[in-house]
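Taken from a larger complex, these chains appear in their original positions, while the remainder are omitted.
As written, the chains take the letters A and B, and residue 1 is the first residue of each chain.
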Amino acid sequence: MNIFQVDGTLVCTDRHPGMEKLPLRILRDQKGKIQVAVDTIGTCDGNWVYAVSGSAARQALGQERVHIITDLTICGIIDFWDEAE
Amino acid sequence: MNIFQVDGTLVCTDRHPGMEKLPLRILRDQKGKIQVAVDTIGTCDGNWVYAVSGSAARQALGQERVHIITDLTICGIIDFWDEAE
């Protein structure tokens, strides 16, 4: 899973019906590149999160929403990490 | 999902029958690299869009067209995004 910082919300009126009305967040990776992810846990701007990609991104939406179109889904808000000394 | 700008239309007479006659757009990413995507929502040159990759790209074509060959499908035209302050 990659680590990102939430950088805003995507406004997108003309979108694929398979994405329903799930919130789409702008995520910025460690190199500054931005991507779009489905947010299932309610993140705020500035949060550090990790997100799953590929077929796992659909699985993260649960059995009843596995038909939703996504290749990147936010799966956790990071509190902190213990770095090796 | 990655963010791209639509940069033109691909003309390709000698193509795989599994792609039918769906429009293929040239997309330019944030670094200037171009890729080819299936367009299901009718984009115009210059639009900013996001596209899904991998197996989700086929799923985005719907149940009756899931046999179509693609690994990148345009899923939404971006209006704008609210950046974190």
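Here, a contact is a pair of C-beta atoms (placed from the backbone, for glycine too) under 8 Å apart; a residue touches a chain by one contact, two chains touch by 3 or more.
Everything quoted here is computed from the prediction, not taken from an experiment.
This homomeric assembly is drawn with 2 chains in place; in total, the structure file defines 5 copies of the chain.
One rule holds for everything that comes next: only the chains that are shown with their structure count from here on.
The distance from the centre of chain A to the centre of chain B, each centre being the mean of the chain's C-alpha atoms, comes to 20 Å.
Contact residues on chain A toward chain B in their complex (touch as defined above): 6-16, 18-19, 24, 26, 33-37, 45-46, 54-55, 57-58, 67, 69-72. By the touch rule above, chain B contacts chain A in their complex via residues 1-3, 30, 40-41, 50, 52-57, 59-60, 62, 75-85.
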